[in-house]
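Accompanying notes for the structure given below.
Every protein chain of the complex appears in place save one, which is left out.
As written, the chains take the letters A and B, and residue 1 is the first residue of each chain.
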Amino acid sequence: MSSSLPSLIVLLPFFGAGVMGFVYLFVPAGRNLRRFYVAVGIGTPLLAALLGLIVVGEMLTLPASASIASPLYSWIAIGSFEIDVAFVVDRLSAVMLLVVTLVGSLIHIYAVGYMWDDQGFGKFFAYFNFFLGAMLLLVLANNPILLFIGWELVGLASYLLIGFYHHDTANITAANKAFLLNRVGDFGFVSGLGLLFALQKQSGFDFAAIFAGLGGIDTAMLSLIGLLLFVGAMGKSAQIPLYVWLPDAMAGPTPVSALIHAATMVTAGVYMVARFAPLYNRIPDVGLFIAGIGAASALLAALFASWQNDIKKILAYSTMSQLGYMLIAVGLGEYSNGIFHLAAHAFFKALLFMGAGAVIIALHHEQDIFKMGGLGSRLPAVRRTMLVATLAITGIPIFAGFFSKDAILSYAFASGHTTIWAIGVVVAFLTAYYMFRLYFVVFVAPNHRSSRSRQSPSLTSLPRSMVWPLFVLAAGSIFLGFWNLPEAYGGSTWFSHELHLADHEAHLRFAKEYILDGFNVLVALLGIAIAYRKFVRPSHPLNAPIHRIAWQRALANTLYIDTLYDRLIVRPLRGISNWQDRLIDPKIIDGSLRGLVTLYRGVATQSARLQNGNLRWYALTFLLGVSGISLYLLIAIGGAS
Amino acid sequence: MIEILETSLFALLALGVLTGGLMILLARRPATHAMGFFIALLSVAGLFALLHQSFLFFAQVLVSVGGVVIVTLIMILTVNLREADLPPEPHQTRWLIGAAVIIAPLSLLLYQTLTTLGDAFPPVSDTFGGTRSLGTLLFHDGVLPFEILSVLLLTAMVGAIIIGKKEQSYDRES
Partner (left out) sequence: MTVNPDAYFAVATLLFSLGILGVISRRNLLVMYLSIELMLNAVNLILATFSRLHPDEGGTMIALFMIGVIAAEAALFLAVIVQIYRKKHTLDSDAFTELAQGKKL
């Protein structure tokens, strides 16, 4: 079945971005323009969301394996080989489409309030819409080439938005870092695609054709392809070892962090693995490797998050940790659970970021949680919604995170990967600890700074557009879980069922599942209790912790991994570059060029001497040739005659 | 007797040709050049006569010796070259030797090629090269070149007059 709606959905945000970019560049700034930007900047995502709902509604009436194709035009056609610019909505991309457009719309609305006073209001929305279009291109692409274009465009949008406050050099550095680390990942990704392309035997390079032809490629090569593709996911989804850009990416405006670096773009890696499910199903060893990387990243990020003080960095590490969960899921082959966690995570993590953004705005761009404190009574709406999101990410029952996370963990347990399961549980504990540490310190614990000078922190009042999206997302964070209610709780895993992915099957007896879930909840409660003990009823006055013990200091500094990368990679590279700059560039390359120039000039000068206009010279040179020919003839023919 | 006469005549004429050429080549003063030119052309005319080309001999004497040499002389007189106007030629000997070395292979080749054409002159009738036979040939086979040549001569005459005029427009411009 085909329809033009998916193409329209992809093109709309690009169109909005183009219009706003044009207006921003060529129309002199004025107050009235803001209304225009709001209309276009919110209108296009809302319209895209509406169209997305229509398309998905249409699709649910079709059989599960059906998809809605939307060919736009033929891009490359070489003989029988064709790459189309075509979009496809199947069950998997439908989920992504809804997440991206719905959460994206909410964050756009939120951003109106957040960015209202910014000089670059129009630019911001142009970028933001551009990102949305790129992300939709990524998820709706019907072939890996188009997916890769989207993949790169979201990277570009991310780069532009991280460096949005470009007066500060640190932000530019952060943007560059994100961009460069993503290039490392993209190199793997594009190598994988190239390899896949080279080994393909049949014509056509859309997903369906690729999966049909996978049998013709031997497993070793498939594993290599899978690994290379996953390197791309490592970069995009901020996993070990390419994760260091994500915390720095928080330099961008908070809506950017919410949309790009929490809800959508960073999940592209997970989506990609799920999209290539038929490929990864053939190479379970690589899947295990992915799960291992996911687990390690989850643990490391959770540890880092527990010792951070910057509210956005805590959330960034938390994002990385949750992405680790998703990769555990898709790595072990339970794709629908991974995607479900992705969707749930998009809601509650966007909510967390937006709540954090609200707090930051209210406190005039203060990000250190230990300088906040006691905000609960003054920002009740933010506090309540943040509590919902915190509970959701912690995995307390009835909230979305409980179902999505526990499904992943119990599957890991059921399929026999107990080590990964154990790591997952530890991470769950740490998650509970650091999230409630954040929550307690920001909202519940008394503000020691304001207790010293009571009237100092005058709060900025929050615009309505920043508050009510929080409630929508909070509702989502609460109720989303019921879409995928496990059978143990009387549900039918409707979501996973409808998603129709090539999942592996592993079942637990209900009793065991109850025990596991109960254990998880207990662990989470333990984390909450410790956080409560440390931060709400502190034994000594609550202050920004000064870490005296070496390992604590190391964790607070994220194990000096940035420094390590700097020493191991950046400095040697810079050394090599400098060396090239000093030696190879001027001496060898420039030198050889200069030598050539000198040579040419010399030859030219000498030959110009011949062109002296003197007739006798011309006759002489002419006769030299004639005489040479004569000599040759004399020797060659004269002897014979 | 006749053979001896002919051989000595040929030697004399050949000497005349080479002397004339060398006078042109080596001398410095225009009068000497004109003299050498005159001797060379006249000797060539003599050689024509020895080759039984009586008409060519007359044509050469009339046109080349009587026409071209005289015109050249008139030119030399008109221009009235002074010693100072002659170009300085400091390395003339060096140039001559160098050029001779360069030309030697060409001359040798030319000579070798030419000598392959025949070893002895066949006997010919008395009318060979005469006005009658040549005229017949000219008006049978060579009418068109002959007419074209007449046009060429006319053109050359007009051209020479125009070029040789004293006042010319491009003179004023430059």
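Annotations
By definition in this document, contacts are C-beta pairs under 8 Å (C-beta built on N, C-alpha and C of every residue); 3 or more make two chains touch, one makes a residue touch a chain.
Here the structure is a predicted model, which means the values were calculated and not measured.
Set against the missing chain, the residues A:Ser4, A:Ser74, A:Ser492 or A:Asn614 yield one that touches it, A:Asn614. Taking the whole complex into account, chain B touches the unshown chain at residues 3, 6-7, 10, 14, 17-18, 20-22, 24-25, 30, 33, 36-37, 40-41, 44, 47-48, 50-53, 55-56, 59-60, 63-64, 67-68, 71-72, 75-76, 78-79, 81, 85-89, 92, 95-96, 98-100, 102-103, 106-107, 110-111, 114-115, 117-124, 128-129, 133-134, 137-138, 141-142, 145-146, 149, 152-153, 155-157, 159-161, 163-164, 166, 168, 171. In the full complex, chain A contacts the hidden chain through residues 605, 608-609, 611-616, 618-620, 623.
The rule we apply is simple: only the chains that are shown with their structure count from here on.
If you average the Cα atoms of chain A and of chain B, the two centres end up 95 Å apart. On chain B, the positions that touch chain A within their shared complex are 99, 102-106, 108-109, 112, 116. Listing the residues of chain A that touch chain B in their complex gives 620, 623-624, 626-627, 630-631, 633-634, 638, 641.
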